[in-house]
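Sharing a structure here in structure tokens format.
Removed: one protein chain of the complex. Kept in place: all other protein chains.
For chain A:
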């Protein structure tokens, strides 16, 4: 009996997905462990998620009974000796008897007995030949090497524990960590150089790794020690300077961008401020900038007339071609012009014709129609005609402007005459308003002064 059957008994609507076809196609293998077939059929495709999701839950098994008869592991209190010790150490610990054959504890811990980089060895002969140093006795050198071996080349600790006393009561020299390093690395270098090496390249590399410059090391330590003695004021100043530099850099960048933008829109050329990267900015940037005006200060040479242009002049006259000299930018004023050729975007020459002001344009058009001149288009727009037409337009514009001025003056005269005769009352209202304004102003200032 499936859930579908129950649904039909209870006259519940069949779910769309649970067609018997689909039911058949799903193999029963999906049935999880631990649920009887009948029970699973009841659940059906309503998909009891929990049981399926936690199939382990269904497959839960009870813990095995403790094997009471199994023998408990045997532990024994056994004496042992750490691997690094040759003598008998009276130490004991608990050992599981089953593990005795396997890797024992002391062997396990022996693997941690690692020593640092090995300290170089030298023979007495080598010392006599190469390593003698007036500042160091052989005895003290041996003491140093012994100490370094004890502390696995930790110079900080070796210098801290350095307490050499000459055997026959000589002078005790205080040795700094740099002295020790200098002596040790010096010996290492000399030993390496004298010993014959199978691979000279490798020898060079090892020699490199033993390089030690005492003076430089002392200087370095001095510098880094100074960092610990900075006062908070100095640190604040340093930080403020850093912020200032960052701000300056940002300003510089913004200024450059603005200038580029402006030059491009107004003059159509690059500002010419060379992009310089951050790294060189501090070192080179400013000097470079200061120099640049000098470089370009001299008067720019006029653009030479090339041969080709000379040839074409005759051609131009023959064909009525008129070339406009490129005077858009005064060369001498811009030092950039010689470097960056003037960039002229493509344009129609007609756009260069001066257009009358839009307010005056209608009046000019009216005027021209009065004179029976077509203001829109010239029948023959030659150069000469256009120049005449241009002049005409200019003259018309001037006339109209004049007319307007005259009109205004006449109107004013009329107004004044009317006032004089009393037709129009004098502008008292305007005066009172201005008075009130001033009064409020004084009050305001008065209040301020009181404060």
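Following the convention adopted for this analysis, contacts are C-beta pairs under 8 Å (C-beta built on N, C-alpha and C of every residue); 3 or more make two chains touch, one makes a residue touch a chain; residues count from 1.
One rule holds in what follows: contacts and distances are computed from a predicted model.
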- Expected UniProt protein name for the omitted chain (select from "DNA repair protein", "SKP1-like protein", "Rei1p" or "53 kDa brg1-associated factor b") would be "53 kDa brg1-associated factor b"
- Query: Thinking of the whole complex, not just what is shown, which of A:7, A:130 or A:154 touches the missing chain?
  - Reply: A:154
- Message: For the chain left out of this view, which of A:13, A:66, A:90 or A:134 touches it?
- Response: A:90
- Query: Going by the touch rule given at the top, which residues of chain A touch the chain that is not shown?
  - Reply: 82-85, 87-94, 105, 108-109, 112-113, 150-151, 154, 156-157, 159-161, 177, 221, 224-225, 227-228, 230-232, 235
